[in-house]
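The structure follows.
Here the complex is missing a single protein chain, while all its other protein chains stay put.
Let's turn to chain A:
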Amino acid sequence: MAASGPSLTEDELTSLLARISQKQSVQSLIILDRSSGAIIRSSGSIAANRNSETLVGEYAGMVWKFVKSAEEMVGGMDDEDDLRLLRVRTKRHELVIVPGNFNPDPMAIVR
């Protein structure tokens, strides 16, 4: 029963992520493993058609690399510091990246 459980159930997790990815401005939501960059979950329009599987992978790879280098930069300025939020605005898109303390980090591409 949801009332007593402290953590989310599988369904709740799915609906939570579905809600974000169904927001009008959100194109896609990808959750990566922070250490290896492997894709844990992905949803949204760029993940919708089967052919785009490679595209998601490419996106994920690029984002992962970007996060790594950002991490390096932050770590270089202060060892104790850690990355909390990345927002990247481009002419067409916006990326919201939240790196976790735990392995995965999610990403939303919007607009």
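One rule holds in what follows: contacts are C-beta pairs under 8 Å (C-beta built on N, C-alpha and C of every residue); 3 or more make two chains touch, one makes a residue touch a chain; residues count from 1.
The criterion applied here is as follows: contacts and distances are computed from a predicted model.
Participant: Assuming one chain is omitted from the figure, identify its UniProt name from "Origin recognition complex subunit 5", "Brix domain-containing protein", "Translation initiation factor eIF2B subunit beta" or "WD40 repeat-like protein".
Facilitator: In UniProt, the chain excluded from the picture bears the name "WD40 repeat-like protein".
Participant: Can you name the residues of chain A that touch the chain not displayed here?
Facilitator: 1-4, 6-8, 10, 13, 15-17, 19-20, 23, 25-26, 31, 33, 36-41, 50, 53-58, 60-61, 64-65, 85, 87, 89, 96, 98, 100-106, 108, 110
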